[in-house]
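To start, I am sharing the structure in question, which I have written as structure tokens.
All protein chains but one are shown at their positions in the complex.
Now for subunit A:
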Amino acid sequence: MSLSDKDKAAVKALWAKISPKADDIGAEALGRMLTVYPQTKTYFAHWADLSPGSGPVKKHGKVIMGAVGDAVSKIDDLVGGLAALSELHAFKLRVDPANFKILTHNILVTLAVNFPADFTAEVHVAVDKFLAALSAALADKYRLTHHSGASRASANRGTSNDKAKVSDAINKISNNRKGFFFMF
């Protein structure tokens, strides 16, 4: 679902309004996520205190919302702009991408709680689309066949290898057409 100019404008306008409170929003969203979706705590077992409002939660909430703000400035090329963050999440943090939706939901709830007048249905849809695009950009480097962990060259080798494997499989299936249909 691509972002229209109207979506981008709405996101930027809301960001301008809420950015002074970005740290608090991040902390609250993270706290909500850890409470409402306890399975997400599994990624933070190394923290001393996982309760909402704790030191680690506040610190990390700030990191997250800082990245969201950065993404707003890179809204015209999220995949390119978030490439390094994507590699971090894919190869080092290895966060299941399903969790991006969960955090998104809690960011939206936090915005509704704190900015009810600004978070209209139209702003909601633009922000939801933006966070979905952000999540997709964050997942972009996942499941690349060859991952030395860094170079774009090896990433490209990975994708052409994937293409070769897929066309290989398709050839095998069409060569065994009789057998294939017999299975059904």
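We adopt the following convention: a contact is a pair of C-beta atoms (placed from the backbone, for glycine too) under 8 Å apart; a residue touches a chain by one contact, two chains touch by 3 or more; residues count from 1.
Everything below uses one rule, namely that contacts and distances are computed from a predicted model.
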{"item": "Protein name, per the UniProt record, of whichever chain is missing from view (\"Hemoglobin subunit beta-2-like\", \"Fructose-bisphosphate aldolase\", \"General transcription and DNA repair factor IIH helicase subunit XPD\" or \"Sorting nexin-2\")", "value": "\"Hemoglobin subunit beta-2-like\""}
{"item": "Chain not shown: contacting residue from A:22, A:67, A:88 or A:109", "value": "A:109"}
{"item": "Touching residues (missing chain, whole complex) on subunit A", "value": "31-32, 35-36, 52, 105, 108-109, 112-114, 116, 119, 121-122, 124-125, 128"}
